[in-house]
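On to chain A.
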Amino acid sequence: MTALVADGVTKRFGGLTALAAVSLDVQPGEVHGLIGPNGSGKTTLLNMLCGYYPVDEGAVRIGEEDLSRASVQRRAAVGIARTFQKPRLLPTQTVLENAMLGGWRDTRTGFLAAALSMPRVRAEQRELRDRAQAVLEGLGLGYALKRRAQLLDHAESRFLEIGRALVLRPRFVLLDEPAGGLTGAEIERLGIVIRTLRDCGIGVLLVEHHTEFVFGICDRVTTLNLGRMIRHGTPHEVRHDPEVIRVYLGS
Partner candidate 1 sequence: MDFRRPLAALLLSLATVSTAWAESPIRIGWLSSLTGALSSAAVAENQGVQFAVEEINQAGGIGGRKIELVTYDTQGDPTKAVNFAQRLAFVDKVHFVIGPVNSGESLATVPIVAKAGIPNIIIGTIDELVDPKRFPRAFRAINTNRQWITSANDYALKTLKKSKIAIIGDTSGYGTSSAKTAAELLEKAGVKPVFSTLVDPNKTDLTDELAKAKAAGADVVMPWSAATGLLARLLNARGDMGWKVSIVGHPALMAPAIRKLLNKPEYWTDAYAAGYVSMTAGADGKLPAATKSLVDRMRPKLGGAEIDFMFWWVALGYDTVHIVEHAVKKAGGTDPAAIQKALETTSDLKGVYADYTWTPQDRNGFPDVGVVMNLADSFKDGTYRAPKAP
Partner candidate 2 sequence: MSGTSLRPMAGSVAVLVALATLPWWAGDQYQIHLAALIAAWWILVAGLNLVVGFGGQLSIGHVGLLAIGAYAFAILAGRHDWSPWIALAASGGLGGVCGLLLGLPSLRLPGFYFAMATMAFALIVAELVLALGDLTGGGVGLSVPGFPEPFESPAGHYLLMLGIATIITWCAWNVARFPWGRALVAIRDNPVAAESVGVPVFRMKLAVFVASGVTAGLAGALFASLQSYITPDTFVFELGLFFFVCIIIGGRGSIAGPLAGTAILTALPELVAPLAKLGTLFYGLLLLAVVLLVPEGIGRLFQVILERLRPRETASPVLEPDAARLAAAIRRQERP
């Protein structure tokens, strides 16, 4: 099976080393947790996996394919989808249209074909609409398909972002603090969604502060502190690791 691998990646901002030789792999059908105190480099790592920051050292790969220099768009095209800490939606568009945006990489039609409304453009549009609708209904957003995104509440926005990522037909989904701002019940439902992704063979990287949630759902957990990896293992191993407890609770 091909995994998404960060191999000794290093990132510097000016003189500051934000990440120092961090390695991590996300297997298909696995939920991989990434935790650590504020400023430990979690989001930086996620941004490097999906191409917003170039790597200074090390490499990002899927299987044998080296993606270290690939653009954000290229990484989306090979199946890396993500969500954002603060949901980034199109406020004036409907929920369905927002989700359909995720299917962009499957549109094969150029500008002219679209302008002339060629039959295959319409076929693509129909197919995409059906797909997005199915995903949204699976997520429980079926009642809001025609609502404008700016009218959604916080949990709905989070789920819609996940929906948009899924319409991309991803091999790997990177979730940036998906539980942030959710209530307990909503977090449980998020858990259902994430487990379903795993069961469908999608690799999930879960960057999250809500450690209880992370330990409950992940197959493996990586802990970062000050840009370095301090522990990597099963949730049980990590939560009882003295170094992790020290980082969180003090010596």
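A quick word on the picks: all candidates are chains of the complex that A comes from, given by their letters.
Note that in this section a contact is a pair of C-beta atoms (placed from the backbone, for glycine too) under 8 Å apart; a residue touches a chain by one contact, two chains touch by 3 or more; residues count from 1.
Fair warning: this is a prediction, and the values are worked out from it, not measured in the lab.
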item: In-complex contact of chain A, chosen from 1 or 2; value: 2
item: Footprint of candidate 2 on chain A - complex, ascending; value: 50, 52, 72-74, 76-77, 81-82, 84, 88-93, 97, 100-105, 107, 109-111, 114-117, 121, 124-125, 128-129, 131, 134-135, 137-141, 143-144, 147, 153, 155-156, 159, 164-169, 186, 189, 192-193, 195-197, 199-200, 202
